[in-house]
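Every protein chain of the complex appears in place save one, which is left out.
Letters A and B mark the chains as written, and numbering starts fresh at 1 in each.
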Amino acid sequence: MTKRETIQERLSRQGVGRREFFKLSSALAAFLSLPVRDGTRVLGVDTITPRPSLVRQVRHALETKPRVPLIWLEFQDCAGCTESISRSLSPTLTDLVLNTIDIEYQETLMAAAGTQAEAAKQAAMDKYAGQYLLVVEGSVTTKDGGVYCTVAGKANDALLKEAAQGAAAIIAVGNCASFGGIPAAAPAPTQGLGVDQVITDKPVINLPGCPGIPEVYTNTVVHYLVFGALPELDELNRPKSFYGVTIHDRCLRRPFYEAGKFAGSFDDEGYRKGYCLYKLGCKGPTTYNACASIRWMNGLSFPIQSGHPCLGCSQPGFWDGGGFYQGQSAPLERPDLLAIGAAAGSGLALGAAAAAANRAQKRRARTERNESGG
Amino acid sequence: MTWDEVLRFARGPLFQVALLIFVGGMTYRLIRVLLLGWERDRVPAMGSKSVGVLKSYLKGILIWPFIPWVKDTFKRNPLIYVAGGLFHLGLFVVIFLGTAHMLVWKSLLGFGWPTLSLPIVDWMAAGAIVAMLALFINRLVNPVLRMISGPAEWLNWGVVFLPLVTGYIMTHHLWFGYTTLFSLHMLAVDLLLIYIPLSRISHFMFYFFSRTIHGTEYGKRGVMP
Partner (left out) sequence: MLATQEALNQFVEETGGWIASQLEACTRCGMCTEACHFYLSSGNPAYSPVWKMELLRRAYEGRFTLSGRLKLALGIEKPISDADLEVWRTIDYEACTLCNRCSQVCPMGIDIGSLIHGVRGALAAADMVPNDLEQATQKQIEDGSPLGVDLDTWKDRMDWIQDEWDVELPIDVQGADTMAVFTSIELMKFPSNIAYIARIMKAAGESWTISSKGREVVNFGLFEGNTEHTVLFLKRIFDAAQELGVKRVMVTECGHAYEALRWTSFNLMQVPEGLEVTHITGMLGEFLNAGRIKLKAGAMDDRPITFHDACKIQRKGGHIKEPRQILNILAPENFVEMTPNREEGICCGAGGGVISIKEADQKRYDAFELKIDQMDQIGAQRVAMACSNCRLQFTDCVQHFDLDWKVYGLSQMVAESLAE
C-alpha cells in the first residue's frame, strides 16, 4: 500500500499556512473536551481547556497521520443525525471533510446513487480494510429476516455485519443507532435494535441524542483521528467527556429547581420568568448529555434555555419514558384503573372470606364454651 | 443490566405490581376487620360522641405533634415524642408537599397542588432521617422497647428508612450516579408498597378506627374538656 499523504501535507498543498495550521490544531484540541491535567478532574468535571501538550499532540497527529476514511451507513433513520453533523460549527463538517476525514460513503450527502454508490462503498471497504471508521445512523431490524429495512436488496443486518468486519472502529450516532430510538419505541412493529445489539464482537461507541449534538459527533471523530483510540466510555458506551454529567447538573435553571420555583404550565407567570421546567416533564436529572454545557448552534442555546423541558433523548427508551410532559418522578404508566379495581375487589372478597372464617371461629368458641359449661 | 434498565423496571412494571399489591392488601386488611362483627353500643351517652371524635382528632393531629408538653408523659420520655413527631411530620411534608412526590400523586389522582420549596422539604427530610436514627437506637437501648420489639419492628424501620435515605442522597447527588440512586429509591419504594399491607405500617389506616373509637368512648363519657 502506498504511503498516504498526511493531513498537514495536504493542507500545505492546498495553501494553508503554518499559522493557520496551528490555529486549526488548537481549535481541534479545544473541542476534544479532555481533562486539564492527567488523572484529575476539576470540580468533578472534564473541562474543555486543553493542555499545551495536548495541542502539540493534535498537531503531531495532523502532521503524521493521513485523513481517516469514513463509511456512513443509514438504516431505520430520519437522517436527522446527518443533518446535525452538517450543522457542526466547531469544526464545521466542511472543515472536517476537507481536513481530517475522507467520507467514502454517505447516502444523504454523496452525489452518487444506485449501483455506483454501492460500488464506491465496496471499493472503500476493500481499499481501506482495517482502517476505516464505520459510522451508523438509524436502528437495525432483524425481524422477519431484516426485511423491513433493505438497501440494494440486502437486509440491513447483513450490510452492517459486512461493514463492521473491516472497520477499525464503529460509531453509532443518534439514539436509534445507539439504543434503538424511535423504531424501538412501543409498539415497535419492526423491533428496532441498537448497533451493539447486532455487532457484539467489536466495541461500539454510542453517541446518542435525537439528534446528537453536532460537535459531539465531529469531535469524537477528531479524537479517534488524533489518538487512534476510543475515548473513555461510560456503562452505556458513551464518551464520558460529553455524556459524563447530566443536564440537571449544568442547567442554567438549576437554582430555580433548588429554590422550588417551577413553571406550572407553558404560559404561566413562572414559565415566562424562566423558572425550572421539572413540573412540565423535564428529564434533565437522569439525562446524560452535553446540551447544558456545550449547547447547540455553537453554544447558542439548548431546549431548556429556550423553554422546552428536556426529553431525555440521549437515554435508552426515552420515547417510553412516561410522557414528555409528565414529571419525571411520576411512574412510567398511569395505573390501569381496571387492574386497581380488580385488586381492590379481590382484597374485598378475600377480606370478607377471612372475616367470615373468623366469625365462624368465634361461633365455634362460643359453642365450645357453652358446652363445657362456661 | 444497567442502572437505566433497573430504573425503568422499578418505575414501570414493578411499580404497577407493587401498587396493585398495596391496594389489594390494604383492602383485604380493612375488610377483614370491618366485617369481624361490631356490637351496637346501647349505653346512653352523657356527653356528645361526635364532639368527642372531633376533639380527639384535633388533639391527636394538631396539638399532639406540636405541643407535646401538655402531656405529663412527655417530660418522662421526650425522645419518643420529639423523634416520633419529627419523623412523621418530615415524612408527611416530603411525601405530600415535596414537588417530586406531588407529581406522582398528580399522575395517580389526576390533580396536583402547590408545594414547598426544596430547601424546606430537604431540612424536613433530614430531620426525619435523624429522628429515625434516634428511634432506632432507642428501640435497641430501651428495655421496654427491646422486650416488645420483634423482627417485624426492625423490618418496619428498615423498609421505611430506605426510601427516605435514598431519596435524600439522590436529591443531593451525594454518592454514585443519580440514576443509580433513583433506581434504588424506586426499588425501596416498591418494597415499601408491597410490605405495608403485610405489616404494622398499615397503622395509618387503622388510626381512623382507634381514634374514632377513642373519641366516641370519651365523648360518650363526657370527658374531653
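The rule is simple: a residue touches a chain if its C-beta (ideal position, glycine included) is under 8 Å from a C-beta of that chain, and two chains touch if they have at least 3 such contacts.
Please read these numbers as outputs of a predicted model, since none were measured by experiment.
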item	value
Residue in contact with the excluded chain [from B:47, B:112 or B:158]	B:47
Absent chain, residues of chain B that touch it	29, 32-39, 41-44, 46-47, 56, 60, 64, 71-73, 76-77, 80-81, 84, 142-151, 153, 156, 198, 200, 202-203, 206-207, 209-211, 213-215, 217-218, 220-225
Where the unshown chain meets chain A, residue by residue	354, 358, 361-362, 365-366, 368-369, 372, 374
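Methods note: only the chains that are shown with their structure count from here on.
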item	value
Whole-Å gap separating chain A and chain B, where each centre is the average of the chain's CA atoms	41
List of chain A residues in touch with chain B within their complex	235-236, 246, 248-249, 257-262, 278-279, 285-286, 315-317, 320-322, 326-336, 339-340, 342-344, 346-348, 350-352, 354-356, 358-359, 362
Complex interface listing, chain B residues touching chain A	2-5, 7-8, 11-12, 15-16, 19-21, 23-37, 99-101, 103-104, 106-108, 115-121, 173, 178-179, 182
